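Part of the complex only, each chain left as placed.
In this document, chain identifiers A and B correspond to the written order of the chains, with residue numbering beginning at 1 in each.
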Amino acid sequence: MAANNAVGIDKEQVFGMAETEMEYRVELFNRLAKTCFSKCVDKRYKENELNMGENSCIDRCVSKYWQVNSMIGQLLSAGGRPPTM
Amino acid sequence: DGLPEQDQARMASMIEHLQLRDSLRMYNSLVERCFTDCVDNFTRKTLQKQEETCVMRCAEKFLKHSMRVGMRFAELNSQAATPE
């Protein structure tokens, strides 16, 4: 019974961590998309296509965002401080 | 991989649930953004033609933008062999 329970809790933790990890990735994607849209897309909406300038801006924006994400990830883990508050 | 069938089903159901939740949030944020950018006149209670046009273009651009970002994001994710 106790063993049963222990296994139950562990499994909950595994699912919980998988969920947290996925939520993290989704949030990373959403913030990246929002930020690059603001930085790259003309808000006057004169057409419904992204033009060449917008497309290359987006590609570079994603690439730079990714770099910033890595840099800050390293800073947080280097500080001995895992990304906690 | 090594998960029992029952747990695989549970994991699949969790992923499906998160995707549904995320797509509804995306829908909400798309509406807010295009409304904010396109609608500024409140002398009438229905959308005017040019507001409608603006909203549709905004939404289409946002979706195309999301797809492009998604592709680049997937490329970078796959390059990062061991992401953690």
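Simple rule for what comes next: contacts are C-beta pairs under 8 Å (C-beta built on N, C-alpha and C of every residue); 3 or more make two chains touch, one makes a residue touch a chain.
Nothing here was measured: the structure is a model prediction, and the numbers come from that model.
K.L.:
What stoichiometry, expressed in the displayed chain labels, describes the complete complex in this file?
P.N.:
A x3, B x3
In the analysis below, only the chains that are shown with their structure count from here on.
K.L.:
Between chain A and chain B, what is the separation of their C-alpha centroids in Å?
P.N.:
Here the centre of chain B sits 13 Å away from the centre of chain A.
K.L.:
Would you pull the chain B residues touching chain A in the complex into a rising list?
P.N.:
It comes out as residues 7, 10-11, 14-15, 18, 22, 25-26, 29, 33, 37-38, 54, 56-58, 60-62, 64-66, 68-70, 72-73, 76.
K.L.:
Hey, which residues of chain A end up touching chain B in the complex?
P.N.:
11, 15, 18-19, 22-23, 26, 29-30, 32-34, 36-37, 40-41, 43, 45-50, 55, 58-59, 62-63, 66
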